[in-house]
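Moving on, here comes chain A:
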Amino acid sequence: MGQHTVTSFDEDLNAIDRLVHDMGDLAADMVVASTRSLVETDAVLAQRVISDDAIMDARQRELDDRAITLIAKRQPVAQDLRAVVGAIRMAADLERIGDLAKNISKRVSAVGEGSAPRSLSHSIDAMAQSVVAQVHEVIAAYEGRDSEKLKLLRAADENIDIQYTRVFRELLTYMMEDPRNITTCTHLLFCAKNLERIGDHVTNIAEDAYYVMTGMQLPLYRPKADETSVAD
Partner candidate 1 sequence: MHMPTDKIVPQSDLYSRESTTARTPDENPLPVRVKARDVSVFYGQKQALFDVSIDVPEKSVTAFIGPSGCGKSTFLRCLNRMNDTIEGCRVSGLIALDGSDIYDPSLDPVELRARVGMVFQKPNPFPKSIYENVAYGPRIHGLARSRSDMDAIVESSLQKAGLWSEVKDRLHEAGTGLSGGQQQRLCIARAIAVSPEVILMDEPCSALDPIATARIEELIDELRQNYTIVIVTHSMQQAARVSQRTAFFHLGNLVEEGPTDLIFTSPVEKRTQDYITGRYG
Partner candidate 2 sequence: MAHSFTPPSEQALDGSAERLKRIRAGLGKRHARERRFRALGIAAIAAALGFVAILFSMILYQGLPAFTQANLEVDVHFDPAIVKVAARPVRDAQQSSAEYQRALLDWERKVTMVNWNRVLEQSIKAAAPDFEIDTKSALSIVETSERFRLRDMFVADPGLLGQTVKVKMLASANADNWLKGNIDRSLPDTQQQLSPSARMLSDRFMEDGQMRFAFAWHIFTNSDSRSAPASAGLAGAFIGSLYMMLVVIVLAVPIGVMSAVYLEEFAPKNKFTDFIEVNINNLAAVPSIVFGLLGAAVFINYFRLPLSAPLVGGLVLTLMTLPTIIIATRSALRAVPPSLRQAALGIGASKTQTVFHHVLPVTYPGILTATIIGVAQALGETAPLLLIGMNAFVAQIPGSPLEPSSALPVQIYLWQGNENRNFFEARTSAAIIVLLGLMLMLNAIAIFLRARLERRK
């Protein structure tokens, strides 16, 4: 894509784009750190995630300010308009991802107190790996302007939903086996739900990024495999 005749327009757009990247990197870090702190019950790491969320919020506010100023000043159209509006929406999703990661980290202490069986967090760990991979990939795809990959990413969310269903059932089984696990398992269940939500936000980001790049909306229909809401 060529340069704008007005170079400061490009600078403004680039600044917003950089902020999206930064927030993406930060969100990915937070998700990685929060799952590690959960799996390894690392309270220090968990604390770092909680404090990172403040940075995330500040970034989002900065991005909103810049985006609104740019719209007021430049009245962007077409791809520029899509880029700005897309950035606002992606930033909102990334901020939510940050919140969810913080929420997971907050539960680390609670999970740690109960003597949770190591095996309990194994399936969550696997699910977390998938979510982290999704987060990394959506950021990479956005940076690389790879719209095909974004389409695939959205499809890949199905796997996370399946994994979530599996974790849900597994935790349910543990709780039935031993009622002492209920507290821990409920916390873990919330963590799993948070991870699943992160996956949904990644899907949103992928859809936004796709629209920013191509100007077309992805079809509304998308395979949904989260059966927990309807199951039982």
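Just so we're on the same page, a contact is a pair of C-beta atoms (placed from the backbone, for glycine too) under 8 Å apart; a residue touches a chain by one contact, two chains touch by 3 or more; residues count from 1.
How were these picked? Simply put, all candidates are chains of the complex that A comes from, given by their letters.
Since we're looking at a predicted model, the values are computed, not measured.
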item	value
From 1 or 2, the one in contact with chain A within this complex	1
For the chain A and candidate 1 complex, residues of the former touching the latter	1-6, 9, 75-82, 214-216
